[in-house]
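My structure is below; once you've seen it, I'll send some questions.
Selected chains from the complex are presented in situ; the others are not included.
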Amino acid sequence: MPCTLLNLCEYDTQKLVKIKNVRLGSLKWTLNGVILMFICIMMLWNKEYQKYDPVQSSVTTKVKGVANITIPDIGEVVWDVVDYSGPYQGRNSFFVATNVIVTNQKQGKCPEVLPHGKLCQTDKDCEEGLSNQLNHGVQTGACVKLDIQKKTCEVTAWCPIENKRNPRPAILASAENFTVMIKNNIRFPAFNYIRRNILPEMKETDLKGCIYNRYKNPYCPIFRLGDIVSEAKEKFSEIAVEGGVIGIQINWDCDLNHIFHSCLPKYSFRRLDEKESNRTLYPGLNFRFGRYSIVNGEQQRTLFKMYGIRFDVMVFGKAGKFSIIQLIIYIGSTLSYYALTTMFLDWLIGTGCYSKEAKQNYTERKFEVIQDQEECFLCVSFVDEDQLRVVKKSDGKYNGLRLYQAVPSQKDFNR
Amino acid sequence: MPCTLLNLCEYDTQKLVKIKNVRLGSLKWTLNGVILMFICIMMLWNKEYQKYDPVQSSVTTKVKGVANITIPDIGEVVWDVVDYSGPYQGRNSFFVATNVIVTNQKQGKCPEVLPHGKLCQTDKDCEEGLSNQLNHGVQTGACVKLDIQKKTCEVTAWCPIENKRNPRPAILASAENFTVMIKNNIRFPAFNYIRRNILPEMKETDLKGCIYNRYKNPYCPIFRLGDIVSEAKEKFSEIAVEGGVIGIQINWDCDLNHIFHSCLPKYSFRRLDEKESNRTLYPGLNFRFGRYSIVNGEQQRTLFKMYGIRFDVMVFGKAGKFSIIQLIIYIGSTLSYYALTTMFLDWLIGTGCYSKEAKQNYTERKFEVIQDQEECFLCVSFVDEDQLRVVKKSDGKYNGLRLYQAVPSQKDFNR
């Protein structure tokens, strides 16, 4: 037969030992049941039957509020969003100044301030053209009076040099009452699902006066800055002095199945920079910017050192939807766990923990021992010396051959 | 033998039942073939033989174009990129103003505008120092005339308060013809592969006049804003009035294998903010900024409320390259699928769907049944009452022992 020659027409399957035993049977089914339950719970818990898609997001923010503040050397002014946001324009973040140092400056020559400069006695102590990372200008080589007692090296710089400490309490501490509206549009491309944090059921009247509150109004997109800071477990009056970075996290955990449909934003707030660290080592957030003007043909600038809070809006999220393919993949990946039952029961029988008798009984049936060549010859010669190869070949597996083997054994006993 | 004692010199392998049957054999090979084909198709489809690396990207943009516009109260001016971009400087995004409201302001006192303020009759209706999130300033406590008919509370603020509606049609509707050049450098660190969207084969002459067109010129890095908006399925004249956010997606799907080498950018455009939503609920995008100046010793500012389009450049991409390790891992992960053939054929035989006769024939050979202890005693006693343990032990597995068992059975029949 060509079929046998090609060896293609055979089908190999494992030979199994079927033990008919109530205790083992029920143990097997119990273990399988436990595994099945575990798999089902995992599936429901992790929603493994869902296909997931990460969020795509776009954020725009708008801060509102005015403050009547008194800036040293400038006087009382009203500041609105254009003033206290400075030039900061980020894609997913906004800045609100809380403390400010203002200095009117012109290009010129003036004594370096302490501790950035060094004290000097005569012009010899100062080197012309010298400048390092701590200086505010380039030394002219002259030594001039800083105040009545001290003399420092003169520098070419924007004069006078900014030389004030950040005010306490913060000048713009009232920024606590400012509000920000955050508009967040999200999209799940795989499901072609679009949503924004101004929910469809919200009406203009709902939004006009609302303020986000974790318990009472968790979906209002308008936030009071003081609330954000206090939810981040910070004191506004403290963070206001030196500034900081606060993260506004918007989490969208959407279930897009028809029955359990839900897709709502969840807001949380956290300070992103480290407040615990040693206070003296550059805490907080500040930056400088200038407003330039030409007065009487001469260029001037008003230097602002702005301390403030940068709010970083971070959008996380994923959407899940039932997917038959995901379910099949998950079921497939768990099939191998059922082998644990067999492993455990075989081990139980093998060790004899289950019962001494069962060990003896089942182990012998489960294992078919082939002795190594040398021992095997001995065994065979004991049974039948002259038909060595026949005996080895026929060992009760084939109907047709079994009889040949049975004969010598029989003869042996009939002697 | 120390070997047997240690039990280390044994080798266990599964006992298999080899069924020589043409139909089962060909069914087995057919099923294995189907699985192999499926695996190969999946491999080629998903390019599982490749190692992937995500893209690292840097983007710079430059907008060009001028517009001759007429701003109410200001007159006719020519605006270039410095004017209409405002102070906006993002890492991966740029802003183009399309509509603008300009107000010249000074610090002072003036009546609050409607609807932000409230109508009043006398000074008693206004509370000094009051300010909320909707006000433009801090109330002075006076009630002053807003126009001939109405009176509102006076506020300390930047005066006069901005009080214009956004013009229709948009003032800078001609921004449609502006162009932007997007330079995008990408890098696949794992493959040390660098590329940019100005392709190496492009010459200066190709670039000077080119404009991106999806069909005719898909690799030109210069885009007309009107084309971007229309590819995002929006009307420029509509989005220009209130502003919006448009996403420019650059997708790099690179095949870095020598034969199929391809690494070209693919551009797509999409509106990121929700235009479908109720128009009255804060649609579009706008922000304010000021230009400050000192005129006759008095500070002034020109307040710009800029409506416009923010273009967010988003770069996605991955590169694939043949990897022998990935191929081996993939092949390894698919080996278990071949077990399905055995499972299916065993089930086929077991249920008898295949053939009644085969079921009877093969199932008995596949399974070796061990009766439970209790039943077993009955069976054994039927055969031979006095040699209970010997019979149980010898069940046709060992050449040397089988004969002992065969004898009693024989005797039984010889009676």
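Letters A and B mark the chains as written, and numbering starts fresh at 1 in each.
The rule we apply is simple: a residue touches a chain if its C-beta (ideal position, glycine included) is under 8 Å from a C-beta of that chain, and two chains touch if they have at least 3 such contacts.
The model shown is predicted, which means the values in this text are computed figures rather than measured ones.
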Please state how many copies of the single repeated sequence make up the complete complex in this structure file, given that 2 appear here. 3
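One rule holds in what follows: only the chains that are shown with their structure count from here on.
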Inter-chain centre distance, chain A versus chain B - centres from mean C-alpha coordinates, in Å: 16
Within the complex, which stretch of chain A touches chain B? 3-4, 8-22, 56, 58, 60, 62, 64-68, 77-78, 80-83, 87, 89-91, 177-179, 181, 183, 185, 187, 194-196, 198, 200, 202, 204, 207, 222, 291, 293, 295, 300, 302, 336, 357-358, 361-362, 364-365, 367-369, 379-380, 382-383, 391-392, 395-396, 405-406, 409-410, 412-413
Could you pull out which chain B residues touch chain A in their complex? 12, 14-22, 24-29, 86-93, 95, 107, 129, 131, 133-138, 156-158, 245, 247, 272-274, 276-278, 280-282, 285, 287-290, 292-294, 301, 303, 310, 312, 336, 342, 345-346, 365-373, 375, 392-393, 395-400, 402-403, 406-407, 410
